[in-house]
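Of the protein chains in this complex, one is absent; all others appear in place.
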């Protein structure tokens, strides 16, 4: 699956084309060109519409007085920022934890497929990991709640017993419906995305560099460290950002696994501390009406802005490092 | 590409090397040791033995290698071990996911489950199935594809064949931004758009299709763009040289050449959105029978069906697993067909 702008190898195919050629298509040609430009513009319009309609529907909640907001039964705060703050925190915490788990694993898997596994197997192994991306999120939710949580229970008990002096791991309460479980599921969900991109990038590492390193007597690991990883770094970073974006918006798995709470809390094993924006919307939307719908849509807007920021950050990283990644 | 010749790997000729069978010996030894340790401490479980064995293996092999072969070799072995473990670890959720879905889903799954709907099913009745949900899922996804595929292909054509300057760069950027839209935001967008236009009680399959189209379009653009860029420039130039206008060249030469890749890309994009739950939960809901009207009334879809049956409890949980199994089978079928298309119809596609 193409998840990133493809590398612009060889530049635009039509760059050297003479200008005169363009007028030769006549009316049909011009129509076709307008049509394709129109489609491009439609992308712009769609994004503007997404932002516009969300703002439009969120506006009543964003401008409501504290008294009005208090009338929403689950609105535990007098300002909108006060309500959405813990949600943003919970969303970011769960997603970043997921990233922390997934990125090292994904890099390892990608290296295994690109440089360690027998070459004949490599492609099939890639498909195997891609299978994880083919599993719908509601299945992850069912699996996380009914299989993973009981499986993790002994591990979490052990953590809180022996590592409980670290505040992060304090106060585990069964069943394992805490933010760490949710993050692990999110990590599994974003693993294939990061792996796929990282694998592609590692495979593109210049062969000459690799062979030169080996010829100089480097071990396989040294070769990977010197020739592959530096080349792949920006690719891995942008892949991680993509994974982060996916984790930020994941709904069903979090909804079905996490015992939600609205606190700024770093207790990873306690229940009822965190909630993600997406899961909160899915949970409250059915019973919401009037202003509370606006409030939920406003939190959706906040999620949109966050993913936008993450995406821009990723693009910025890619552009900043493009001189390295284009090194072949 | 990385099989190294024996001459190259002997970097420290002064030292001896571990024999090539040593990793296997260490693995077996570690597992036995882990089993014995757990036997003494408590009751050994397969998971515990493998986990402890893995740790023992990593430590023992690295330490031995360090003593016998030196630091660089030891690091190399450690890296190999960790990378292999990473892959093995990723297989754990995959295997357990598939295993759980297949074993739990098998209870209800079968021909009658696939071709009945939920009309008149209540209580603990064992009848009832997903026919309407399969149709709804296919219908909505097809509608989403009908919206996003033309837009996606045209946008990709614009980016590859026409686009230059600020607008093209802007569109490329916006497509990347669009790739990152969370599915629930797409659902909220469709919900706001249609309820503002058609009144607050409006629910229809088209709302879900619109939400899925928002998610699908950037994926289509990306893969089609990639495919169009793979079309050799010589083909275009040959067409121009024969006096074929540009737009005809694009349709008759470029698209023709890339068609297999485009089909593959579209199918993978479909597979990506067909399992989306959250946006459909907000917009199209659930019904008990097939609804063929895309523009009026709720529709059943497989992901929402699975979620709602799970919420009902009892026998609904069995139906939820069976529906999940159905959904995974459909997605995998799409994936396989997509790969076959790309393998047999496009000798030029790189993968």
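By letter and in written order, the chains are A and B; residue numbering begins at 1 in each of them.
Rule of thumb we're sticking to: a residue touches a chain if its C-beta (ideal position, glycine included) is under 8 Å from a C-beta of that chain, and two chains touch if they have at least 3 such contacts.
Note that in this section contacts and distances are computed from a predicted model.
Among "Metalloregulator ArsR/SmtB family transcription factor", "Phosphate-binding protein", "Peptidase M48 domain-containing protein" or "NADH-quinone oxidoreductase subunit B", find the name that the UniProt record gives to the complex chain excluded from display.
UniProt lists the chain left out of the view as "Phosphate-binding protein".
Quick one: jot down which shown chains the absent chain touches.
A, B
Could you tell which one of A:95, A:259 or A:311 touches the chain left off the display?
A:259
Using the document's definition of touch, tell me which of B:97, B:118 or B:144 contacts the absent chain.
Only one listed residue reaches the unshown chain, and that is B:118.
Give me the chain B residues in contact with the hidden chain, please.
Contact residues on chain B toward the absent chain are 111, 114-125, 127-129, 131-132, 134-135, 138-139, 142, 199-201, 285-290, 292, 298, 310-314, 317, 330, 333, 337.
Hey, which chain A residues sit against the chain that's not shown?
Touch set of chain A with respect to the missing chain: 73-74, 145-146, 149-150, 173-177, 255-256, 259-263, 270-273, 283-284, 286-289.
One rule holds in what follows: only the chains that are shown with their structure count from here on.
Averaging only over C-alpha atoms, locate the centres of chain A and chain B and give their separation in whole Å.
14
Can you list the chain B residues touching chain A in their complex?
1-4, 8-9, 11, 72-73, 75-76, 78-80, 82-87, 89-91, 93-94, 96-98, 100-101, 150-152, 154-155, 157-164, 167-168, 170-186, 188-189, 192-193, 196, 214, 217-219, 221-223, 225-226, 229, 231, 233, 236, 240, 243, 245-248, 250-251, 265, 268-269, 271-272, 274-278, 281-282, 303, 306-307, 310, 320-321, 324, 327-328, 331-332, 335, 339
Please give the residue numbers of chain A that touch chain B in the complex, ascending.
1-6, 8-10, 12-14, 17, 21-22, 24-26, 28-29, 31-33, 35-44, 46-47, 49-50, 53-54, 56-57, 104-105, 107-109, 111-113, 115-117, 119, 125, 127-143, 146-148, 188, 191, 195, 207, 210, 214-215, 217-222, 224, 242, 245, 248-252, 278, 281-282, 285, 296-297, 300, 303-304, 307-308, 310-312, 315
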